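Beneath this line is the structure, given in structure tokens, with notes to follow.
One protein chain omitted, others in place.
And then subunit A:
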């Protein structure tokens, strides 16, 4: 089992009242799954994804990731954990504008203290795989949305993660670009990478093996 969420609650206090963002979420994810999280706006999809990605804390419940209990870990260890095993893809790509494509891809490796020669090889490999060798010296603003997201996915994959978390990865793309990205996810999944995506689109959800529906922070069965 890759990860397991038990009775996860997350809330904020607003005007003396407790507003639940996540309510009693239980979830088990096996390695190699392709899961789509769906639900209307404000149902807690992104919050759940952030909790899984350890970017956001929760208030109650247990979270085990590869036999580590995340809820008991200190921030530094949590960061080491996700740095090693998780790659993130965002709707707004979130590339660093001051860095070239090449440097954006290289950045996560720097934080892993990888040696320079090794970094070069890994980045070159990734550029090659996504057919963006010719774009490696361009800055993000010089690319189309689809190309930026391609870089975003490549960056998520560069650390060879076990899990890809994608928050509406095609939300800013046109349908053709969106399809390309989804095809890549499908391809990755078939290579053994676990994918969890948040999406509004039934069509995109169709790429996955399982759909989790959320409403007002609760998981709806069925």
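Going forward, contacts are C-beta pairs under 8 Å (C-beta built on N, C-alpha and C of every residue); 3 or more make two chains touch, one makes a residue touch a chain; residues count from 1.
Just so it is clear, contacts and distances are computed from a predicted model.
> Leaving aside the chains on screen, match the unshown one to its UniProt name from "Carbon monoxide dehydrogenase", "NADH-quinone oxidoreductase subunit K", "Germination protein XA" or "Putative ABC transport system permease protein".
In UniProt, the chain that is not shown appears as "Putative ABC transport system permease protein".
> Among A:50, A:177 or A:199, single out the residue that touches the unshown chain.
Spelled out, the listed residue whose C-beta touches the missing chain is A:50.
> Looking beyond the chains shown, say which of A:94, A:136 or A:218 touches the absent one.
Considering the complete complex, A:94 is the one touching the chain left out.
> Which of these touches the unseen chain: A:103, A:180 or A:216?
Of the candidates A:103, A:180 or A:216, A:103 is in touch with the missing chain.
> So one chain is hidden, and I want to know which residue out of A:79, A:124, A:138 or A:211 touches that hidden chain in the complete assembly.
Spelled out, the listed residue whose C-beta touches the missing chain is A:79.
> Spell out, residue by residue, where the missing chain touches subunit A.
Per the touch rule, subunit A residues meeting the hidden chain are 46, 50, 53, 55-56, 76, 79, 82-83, 88, 90, 94-99, 103, 106-108, 110-112, 155, 159.
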